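One protein chain omitted, others in place.
In order of appearance the chains are A, B and C, and numbering begins at 1 in each one.
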Amino acid sequence: MHPCTSIAEQKRIEEILEKTVAPLPSFEMREKSPPPPESNSLEFMYFYKSLEKDQRLEFLEKLSHDFGVDHRWVSDLASKLLDAQVRDVATVLQVEDRLRYSLTPRYRHLLSHISRVPGGVKFLVDLRADLLEFTSSKSSDSTHLRDLNSTLKSLLSEWFSVGLLRLERITWQSPCEILQKISQYEAVHPVRNWTDLKRRVGSYRRCYAFTHASMPGEPLVVLHVALTEEIANNIQGIVREFATLDVDEDVNKISAAIFYSISSTQAGLQGVELGNYLIKRVVRELQSEFPHISQFSSLSPIPGFSSWLQGALSQQKKEGRALELLSEEEWKEVEEVTGAAPGASTLEALRRLISTSDWIHSERLIHTLEPVLMRLCAWYLYGEKRRGYALNPVANFHLQNGATMWRLNWQADTSPRGIANSCGIMVNYRYFLQETGTNSAAYLHNRVIKASEQVLGLVSQFQMNSKL
Amino acid sequence: MHPCTSIAEQKRIEEILEKTVAPLPSFEMREKSPPPPESNSLEFMYFYKSLEKDQRLEFLEKLSHDFGVDHRWVSDLASKLLDAQVRDVATVLQVEDRLRYSLTPRYRHLLSHISRVPGGVKFLVDLRADLLEFTSSKSSDSTHLRDLNSTLKSLLSEWFSVGLLRLERITWQSPCEILQKISQYEAVHPVRNWTDLKRRVGSYRRCYAFTHASMPGEPLVVLHVALTEEIANNIQGIVREFATLDVDEDVNKISAAIFYSISSTQAGLQGVELGNYLIKRVVRELQSEFPHISQFSSLSPIPGFSSWLQGALSQQKKEGRALELLSEEEWKEVEEVTGAAPGASTLEALRRLISTSDWIHSERLIHTLEPVLMRLCAWYLYGEKRRGYALNPVANFHLQNGATMWRLNWQADTSPRGIANSCGIMVNYRYFLQETGTNSAAYLHNRVIKASEQVLGLVSQFQMNSKL
Amino acid sequence: MHPCTSIAEQKRIEEILEKTVAPLPSFEMREKSPPPPESNSLEFMYFYKSLEKDQRLEFLEKLSHDFGVDHRWVSDLASKLLDAQVRDVATVLQVEDRLRYSLTPRYRHLLSHISRVPGGVKFLVDLRADLLEFTSSKSSDSTHLRDLNSTLKSLLSEWFSVGLLRLERITWQSPCEILQKISQYEAVHPVRNWTDLKRRVGSYRRCYAFTHASMPGEPLVVLHVALTEEIANNIQGIVREFATLDVDEDVNKISAAIFYSISSTQAGLQGVELGNYLIKRVVRELQSEFPHISQFSSLSPIPGFSSWLQGALSQQKKEGRALELLSEEEWKEVEEVTGAAPGASTLEALRRLISTSDWIHSERLIHTLEPVLMRLCAWYLYGEKRRGYALNPVANFHLQNGATMWRLNWQADTSPRGIANSCGIMVNYRYFLQETGTNSAAYLHNRVIKASEQVLGLVSQFQMNSKL
Partner (left out) sequence: MHPCTSIAEQKRIEEILEKTVAPLPSFEMREKSPPPPESNSLEFMYFYKSLEKDQRLEFLEKLSHDFGVDHRWVSDLASKLLDAQVRDVATVLQVEDRLRYSLTPRYRHLLSHISRVPGGVKFLVDLRADLLEFTSSKSSDSTHLRDLNSTLKSLLSEWFSVGLLRLERITWQSPCEILQKISQYEAVHPVRNWTDLKRRVGSYRRCYAFTHASMPGEPLVVLHVALTEEIANNIQGIVREFATLDVDEDVNKISAAIFYSISSTQAGLQGVELGNYLIKRVVRELQSEFPHISQFSSLSPIPGFSSWLQGALSQQKKEGRALELLSEEEWKEVEEVTGAAPGASTLEALRRLISTSDWIHSERLIHTLEPVLMRLCAWYLYGEKRRGYALNPVANFHLQNGATMWRLNWQADTSPRGIANSCGIMVNYRYFLQETGTNSAAYLHNRVIKASEQVLGLVSQFQMNSKL
C-alpha cells in the first residue's frame, strides 16, 4: 500500500479501472466484439490527468498488475501446446494462435481504443513518459510496469511507423506555432531570439521535422542542417553567422550537408526510432535538391566529456597515478602556465582549469591543452563503453546509424556551454552512404566502431601516454 | 509441388525469400538490431508484383510455411513457462515475454519494414486482397496462409487505426482525382456523368471519406449523405433530383441525415473496421454543423432478396408446398392478373413475374404484390441468418453498428438494378444515437435484432401466412 | 424611345440610375468624399440582372448618355486652359489636372465601387460582354455606349493587370470545379470525356490558366501545351494519344513545347491582353522546369479557311475566271478523279468536294489536292488582310505576339471539324524568343509578317498560279 494515497483514493482508482478496462473477449469472439464506448477512454484519460505523480504511479501499478495477462490461461494453453506437438501441424498452429492471444494483456485493448479518441495518441505518449520515469527511478517494484511499458512501446512503434510520419521542411513561412516549438525544443544550441531562429531556417540552412497525423502541429524530432562548402569544424560559424541570412543560395557553394542539431521532443517515444529515419529521409531529400552534394556529416556535441575527465582526474589522484594522463613535458607546461607546484597540485590546477572556461582566453593554454584534451576526448568517445557500446549517447546514436567517427575539432564550440560540456571540442560523425548499412551491423552485432585515421591516431596517442 | 510453376521458378522464389526475409533477431538483440536495408523490401515488392496469380499463391504459401514461427522454440518456452509456475512472478513474466516474442512469425518484421517504403502500405493492402482470395477460394491448404493473413490483418489494424485516418469532406472543389475515384467506387447507386457526380457533392448532400497518410489521394471508405426534411423512402428522389443542385441550403429544411451509400474501396482492408467509424465521425460532424438534426438513418439496398425469393419459391415448388407463401386470396389475385392456371403454374407465373421488371408497369400488380413482397422481405432481413447473424450483409453491417431495422419502403428503388435486386424495396436502418452501444452489444453477443413495429408487424404477418 | 420597354419601365430605369449613380464630387472634394453606400452598387447590380436583353440596352444607353461627362464643364476648362497658356507652368498643370478630372464620366465611380462588392468584378465583366454585343450589332446609336465601353475597358485593364493575375498549373489534382470549366471552355479541340480530360493534364502535357483574386475558381484564359520531341505537325497525335498517359515523363524525350490550344473564357475581357501574357509566362515556367527546351511553337487551327476558299471559288466562277486557281494539270487531275466535265463544272465539283469530308478517304484526292490547298491556305494566312493586319484571327493573335508563321501541315487535323474548317490543314506559329519583340513591333507598326521559307515558298507558288 502506498503511504501517499488514501484508502478512498485507492478505492476510486480500483473503480475507475474496473469500469474502463474491458475484459479481453474470448478467443472466439475476438473479432466480433463491439468496441467499448468512447466514454471509457475519455474517463480513463480524464481521471489519469487529474492525478498527482504519486497517485499516477499507484494507478499504473494497479493497471499493470491487475489488468495484464491471465497467467493461468497462458499456462493452460502452454500445456495444450506441448500435448499438441504429437498432433498435426494445423492443431499446433491453432493452439499457438490461442496462446499468442492469451498473452495479450487485458489493458492492450484499452490503449488501442484510447488512440482513437481525439488527443488520445498524445495522451499515451505522455503516459509512457511517466512510465519511463517511474521504471528508471526504480521508485517501485517495476516488473509489471515494464510489461506495460513494453506493450505500449510496441503499439507506439506501429502508430509511429515511418510510413505514417510526414517529413516537413520548416521555413520562415511555416506556422509560428511550429517555429516557436522548434525554438523551444532546440536543446543542443539554444535559440536566443527571432533573428537566431530565422537564421536556422534561412539561406544555406535547412530544418526538417517529422510530424504525425494524430499530433498535428507537434514536431516529433527535428533536424537542423547547414549547407556548406566543406565539412564544418565550428558551430559558431553556423549558428552565429548572419552574413548570408537573406542572400540567395549559390548552389555552387554547397558541397556538404552538416547535421548540426537533432532533437527528439517526446520523452514518451523513447526507443521508437525516429532520429535515424529522419536523417536518412533528409539525406534523400537533400540529394534530390542538390544532386551534387557528396559529403554528409554531423557536427556533434560531446556531452559528458568534461565531467568524465574530471572524474578521471579525481580517480587518478585518489589512486596516486596522477601523472599518467599527460606526458612529463606536458605536465611541465601546465606547471609553468598555471604556476602550480609540481606533482599532485598540478593535477589539481589542471582540474580547476578545465572546470572553468578561463583558459580559453590564454593562447598559450589553448596551445598547451590541445593535444592533451584531444587525445583524451578521442579515447572518451572511442574507448569508453557501456555494455560494449559507446558510453557517449550522441556517439552511440550516430554509430548505430552507421556513421563513421570522422574528425575531432578543437575550439569548435567556444560558447560557455561548449567549454563546460566538452572543453570546446566537437566531433563530426560522417555518413558515407554506401557504408552505413555495414557499419551499423558491425557496431550493433560486433561492437566495432568505424573511425577515421585522425581519431584512431589520437586514440593510439592516448594509449601510449596514458595508462587509464 | 505446384504444377504451374517450373522448377526454375520455384528456385527463384526460394532465393528471393531467403534473401529478403531476415531472420528474427534473438530475444536479447530484439531492440538492438538494425533494420534490414530498404532494398530488401523493394526487391520483395518488385518480385511479387511481377508474378502471375498462380505463382503468387505458391510464393505466399512458401512465405507463410517456411518463414513463420519457430515451433520448436515456442514449445521449448512453453515447457519453461510450465516449470516457471512454481517460481516467482517476475520469472513468469519474463518467460511469458520470451514466449510472446517467440510466437512472432519471422515474416512479421518484413511486413513492418515494407510499410515504411514509399508505396509499401498500399502494396500490403493489395497483397492481403490476394491472400483473402486464395484462402476463400480454398485453392490450397491454407492453414499457414491463414496465419499470415491474421498477422497482416493485425498490422493493418494498427496502421489504419481510426486515430490515423483523416476525415475528408469531398466537394466540387476537391481534386478531380479524388472525385473520379469516388465516382468509380460508388457501387451502390452508380454515377453516370458529371452532373450526377456534382449532385452527390452539391447542395443538401454531403460526401465524406476516410483517407490515410500513407495512401494519399485514395479514399478508403466513402459515405454519401442526403440532408432532407424527413427520413427518405425513395432513392431516386436523392440521386436523380437536380432541382436543388445549385441553390443555397436552407437550414430550416434540414432535419434528417440519410446515409444512402457507403462503399469500402480496398478489398485488402476487409475486417479492419472503417465503415462503422466513418458513420460515427460523420454523425458528429453533422451534429456540429447542424445542431438541430435529430434523425439519422440509412436508406439501404437489400442485395440478395430477389434471388433468395426465387430460391424460396423453387424450394417450395420442389417440396410441393408451393402455396404456402401467399394467402389464398393473394394467389387468386396473381392468377387473375397473370392469367395463369391455378396451382403450381401460378407459382411459376409469380416467379417469372419477379424475375423481370415488367410488373412495375402495372398498377394492379404493384398493388397486389406489395403486401406479399413486403412481408417476405421483412422476413428475409430479420429472420434469415448465417451463424446466428443476419444473412443480408448490409443488414449485418448496420446491426453490428447498433442501428435499428426501422422501415421497409415499397417502390423505393425503381431502377432496373433496384427491381432486379430487391423488387424495388429498400430499408432504413435508423441510428438512435443513445441506443447504438446497447443495440450493438445485444446483436453481437446475443444476436438480438432491434427492429421497429413496422418491421416486426411485417415479420409476424409473414409468420402467420407462411410456413417457410 | 424603345418600343419594347413600357413607360413604367423607363421610369423605373431612370429612378434606379438617379438613385445609384452618385454625382461626381467637385474637384476640391474629390479626395474627401465618402464612398456611396454599398447598397447602391448592390441595387444597381440586382436591377440590371433582372432586365431582359432589350431593356438592358436601353438601360446602358441611358446610363452612358445621361451620366457621362459634363460637356459644358469640360469646354469651360478647355477655354481656361487656353487662357492659361500665357501664364506660368504651375497654372497650366493645375488647369490640366482639373480638365482631366472633368473628363471623368460620372458613372466611372459607380463602376469602381461595384468592383468592391462581392461578385462585382464578375458582374462588370459580364456587363461589358453585353456592351460589346450591343455596340457590335449596331442595334443602336452607340456613340455614348462606346465611351462607356472604353471607360469600363480601361478599368478592367487595371484590375486585370498581369501583376494581379495568378498563373495556375492545372493538374488531375486540381479542384474538379476548375477541371470541369477547363473542359467546357476548350473550344479548339473539344474534350469528350474524363479520359480525354485526364490526357490534357497528364504526362507530357501541361495546362495553365490565369486566375484572378476577385473571380476565384474561374480560369480566365487557358493554355494547353504538349511536350514533344519535335515540333508537332498533327493534332490527333496530341489529343488522342493515350499511350503515355500515365507513364513517367522522360526529360530526354522533351525538346519542344507545343501550344495546341488557347482559349479566353470571358467575352467581357475582350481587348484586355491576357493570352499574350499567358504564353510568355508559360514559356518562362517551362524554361525553368526544362532548361534545355529550345523549341516553342503553336499548333494552330485555321478557322475560316474553308469558307474563304468556298467564297473565292464562287467569286471566280461568277467572274468567269474559274480556272485561275489551279494549274491546267491540276484541273485535269480533278476532272479525272471527280469524273466531272471540264470547265466550270470541274470547279463546281471541286467546291462540292471540299464542302464535305469525303475526299479524305481517297488517297489519290489527298495527293492531288495537297499542293493546291496548301498554297491557297498559305495565301489565305499570309496574304489576306483586314485593315492591313492578317484576316485570320488566330494568325493575327500570334503575329501580334511576335511569332513567326513557320509551317503549314497537311493532314494535321483529320477530325470532321478540322476538315470542315480548314481542309485538315494546321499551322505552326513558332516563337523564337529572341525575335518576338522585333517581330511584334514590325507587325504592329509596319504590318510586316515574319514567315518561314516554307510559307513564303507556298505563297509564291500561289502567286505564280493564281491571279486572285
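Assume a residue touches a chain if its C-beta (ideal position, glycine included) is under 8 Å from a C-beta of that chain, and two chains touch if they have at least 3 such contacts.
What you see is a predicted model, and the numbers here were worked out from it, not measured in a lab.
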item: Chain not shown, its touching partners among those shown; value: A, C
item: Residue in contact with the excluded chain [from C:Pro23, C:Pro37 or C:Pro190]; value: C:Pro37
item: Option touching the unshown chain, where C:Leu42, C:Val92 or C:Leu391 are the choices; value: C:Val92
item: Full-complex contact with the absent chain, from C:Ala187, C:Val247, C:Ala267 or C:Ala441; value: C:Ala441
item: Hidden-chain contact residue, picked from the options C:Gly120, C:Pro175, C:Gly202 or C:Pro301; value: C:Gly120
item: Residue touching the undisplayed chain, where the options are C:Gln55, C:Gln180, C:Ser214 or C:Ser297; value: C:Ser214
item: Touching residue (missing chain; options C:Gln287, C:Ser327 or C:Gln400); value: C:Gln400
item: Residues of chain A in contact with the chain not shown; value: 172-177, 179-180, 194, 197-198, 217
item: Where the unshown chain meets chain C, residue by residue; value: 29, 31-35, 37, 69, 71, 74-75, 78-79, 81-82, 85, 89-90, 92-93, 96-97, 99-100, 103, 112, 115-117, 120-121, 143-144, 147, 150, 155, 158-159, 161-164, 166, 213-214, 271, 273, 277, 400, 402, 437, 440-441, 444-445
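We adopt the following convention: only the chains that are shown with their structure count from here on.
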item: Chain contact graph, described as a line, ring, star, complete graph or other shape; value: line
item: Identity of the chain that, by mean CA position, is farthest from chain B; value: C
item: Rotational angle, Cα trace of chain A fitted to chain B, multiple of 5°; value: 180
item: Centre-to-centre distance between chain C and chain B (centres being mean Cα positions), rounded to whole Å; value: 54
item: Cα-centroid distance, chain A relative to chain B, in whole angstrom; value: 43
item: Inter-centroid spacing, chain C versus chain A (mean Cα positions, whole Å); value: 64
item: Set of chain B residues in contact with two or more other chains; value: none
